[in-house]
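The complex appears here without one of its protein chains, the remainder shown in place.
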Amino acid sequence: MLNATYIVLIPLLPLAAFLLLGLFGRKYFKNSSGIIATILLLAATVLAMYTAYGYFFEYGKVNGIYEKLVPLKYTWLQFSEGVSIDMGVLLDPITCMMLLVITFVSLMVHIYSLAYMKGEKRFATYYSFLGLFTFSMLALVLSSNIFQIYIFWELVGVSSFLLIGFYYDKPSAVAACKKAFIVTRFADLGFLIGILMLSFYAGTLDFNTLVERLTSPGSAELNTALSSSFMGISALTWAMILVFMGAAGKSAMFPLQIWLPDAMEGPTPVSALIHAATMVVAGVFLVARLFPVFALSAPEALQLVAYVGAISALLAAIIACTQTDIKRILAFSTISQIGYMMFALGVSKYGGESGLGYTASMFHLFTHAMFKALLFLGAGSVIHFIHSNEMKDMGGLRKYLPVTHITFLIACLAIAGIPPFAGFFSKEEILSAAYQNNIIIYWIGLFTSGLTAFYMFRLYFGIFWSKAPSLKERAGGEAHAHGEGGFAMLLPLILLGIGAAAAGFIPFGNFVSSDGTPLESPFHLNMTIAPVAFGLIGIFFAMWLYKKQNNKPDKIAASINGLYKAAWNKFYFDELYLFVTKKILFNLVARPAAWIDKNVVDGLVNATGNTTMFISKKIKGMQSGKVQQYAAYFLVAAIAMAVLFIYWWK
Amino acid sequence: MSGSTIIFYMLAALTLVSGLFAVGTRQIFRAAIFLLFSLIGVAGLYFWMQYEFIAAVQIVVYVGGITVLIIFSIFLTQQAGEKMPKQKLTRQIFSALAAFCGFALIILQVFQHTFIGTTNNAEEPNVTNIGNQMLGVNKSGYALPFEVVSMLLLAALIGCIVIAMKPKPQTV
Partner (left out) sequence: MMQPGLYHILFISTALFFIGVFGFFTRRNLITMLMSVELILNSVNLNFIAFNKYLWADKLDGLFFTIFIIAIAAAEAAVAIAIIINLYRSHHSIDVDNAEEMKY
């Protein structure tokens, strides 16, 4: 029943894959490492499904409310009476949902990589890194202690670093993985300070206790946290803002989104797993985990979450309309969709019907994992075929890649919010929640959904329909060389395609809601018209511009030249960061610090050494080898001691 | 001004002046001779103090043995004729100063101190008494040191031979 052993086994199986393949893979398991990792992950997926089934249908529901269960906890590092870092397992609805998502998408990526990464020299290393990532992500969602989440948060960052920089001989990949790690690390500084503040005020690091102490009205901890304020904002709100800073970094929210487009340097299955479906949603997961504190005790922080999410969604969608590298487009699409999840959380309230945003956000997370992974894997199939990432090298591929074409189309329809695919349901719920609480965000969301449909279908038509001039020779020559990619590449596409199509029909509110009580998500027909309408407008606009090769896009781009240029340059965020880092941080902080280190600190140590040597050289002269000198010193010393003892010693 | 006083001062003058010349002269052979005179002066002082045995031992061993040994070694190292190089002036002054300070300190202490001795009857330092006590084995007997010193002399003898031996020529 509630047996913690097999729950703990879920993250440990990928860890075993990491250790086994990492240590022995290169020598012994050169070709079979993929199979081994896939089998281990299949076992983990089965266990995850079993756990989720058990939780949702058997023991999770107590008195009609889904409880947060802690089947396993042991104290690891005790700091003081109440504060300790425990290692434990926490089961609640979002955890079980994430278990399913992570294991399933990871399994799809594992199977897909069997064919995509075939012939790669470091095949075993790749699978061991995937195992490490899956382990840390699973352990992250199972954490019962906020410090434990921090540990695995960092570990996920490290795995991402390793995977983005997988092709380490490409300088652009190295720069990208450094950037990802540094940006997320910088955000994690805020997260850590937030953790410290929360643990200070709540007196504990354990999730359940922390949430309870900081949300039950009248608790002493809550009062102290709210009363101490800094610059007009209460300490608790500051803490939540800092925690959100960490979440924003990991989820690539504005203004920390600069790392995600560059992270596309990694292999495409990696992008599918990490930068679409799982790691980037860790930020959303964290906010959802601490949602009661956000909603009940720090509503200003929640406002910040909402606006940051909305701005990210809009900004990323605008930029995506101008990009030409398919993976970059998908990266910006991810930023945009996560923005949706964030603002859905931001506009939600806690408890009952008003917690619709929470449910919608989690639902969108679930469906987004499906169709975004599908989009990335499909893009990988295209890249595998064409050997290029740029849209200008593609076109008219629907003849050569039929399965990819159909599944890609399903995913695009899902992300555009067209019924009956999954994205329609989740987006509709998000927009209803926004409509109920914050009209501005509602309109931003609506406009962005139109943009989403536009750029996704621009991508779709660009790849599969309009013909690039040089394509005939290219496609003709290579279609015979290697067709669409083997069964290992197509199976995940098909499975994810089914998921993207059917996942919308899951009555999500029955399982996941802000306070555990099942939520009836009502289906308002009038609410659905607006998003679908915007979506269809976007699709037809894209079809008009991109289905056949023409020069209408260039004319439109020329007419809005300024905005187009800014969007094409990703609104100059990278340049701004580079400027701040190079001109301000390096010159004003790093250079003086280096100077002090070299001259003052090292100088001090060197001076000590030099002084010692100087003194020793001088003293060395006393041992001259001349006996008479020794005798002279002896006599003088004896006389001096005699004088001392006779005349002064009383 | 009795005769013994005059003799005492003459002997003292001989000793000290010879000593000064011994450490001051630049010809090595003359230094050895001045040392000889200084030692004779000390023997004279022993005679004046009526410790004849010691005076005799002094003359036989020191004057007749050690000084001759020193003269032999001067000849062995072919140094007899030339003048020795002078010492650096700073060294001389420094040494003189150090020696003078030490001398002043000790003289000061000695002359401020009242020596209290015994008032028992004196024991004559004649050969009988010396002989009895030297080879005596009672509490104030010196038989053991006597034997030890003879061992020491043996060891010194052997050691000198070994140290000063010419290295054996290599057999080809």
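Order as written gives the chain letters A and B; numbering starts at 1 within each chain.
The definition used in the following text is that contacts are C-beta pairs under 8 Å (C-beta built on N, C-alpha and C of every residue); 3 or more make two chains touch, one makes a residue touch a chain.
Predicted model, so just to flag it, every value in this text is computed and none were measured.
*Asks:* Spell out, residue by residue, where the missing chain touches chain A.
*Replies:* Against the left-out chain, chain A lists 620-621, 623-628, 631-632, 635.
*Asks:* Contacts of chain B with the missing chain: which residues?
*Replies:* The list for chain B reads 1-2, 4-5, 8-9, 12, 15-16, 19-20, 22-24, 28, 31-32, 35, 38-39, 42, 45-46, 49-51, 53-54, 57-58, 61-62, 65-66, 69-70, 72-74, 76-77, 79, 84-85, 87, 91-92, 94-96, 98-100, 102-103, 106-107, 110-111, 115-118, 120-123, 125, 129-130, 133-134, 140, 142, 145, 149, 152-153, 156-157, 159-161, 163-164.
Methods note: only the chains that are shown with their structure count from here on.
*Asks:* Averaged over CA atoms, how far is the centre of chain A from the centre of chain B? Could you give it in whole Å?
*Replies:* Measuring from centre to centre gives 98 Å for this pair.
*Asks:* For the complex, which residues does chain B have touching chain A?
*Replies:* 91, 94-95, 98-99, 101-102, 105, 109
*Asks:* With touch defined as at the start, can you tell me which chain A residues reach chain B in the complex?
*Replies:* For chain A paired with chain B, touching residues are 628, 632, 635-636, 638-639, 642-643, 646.
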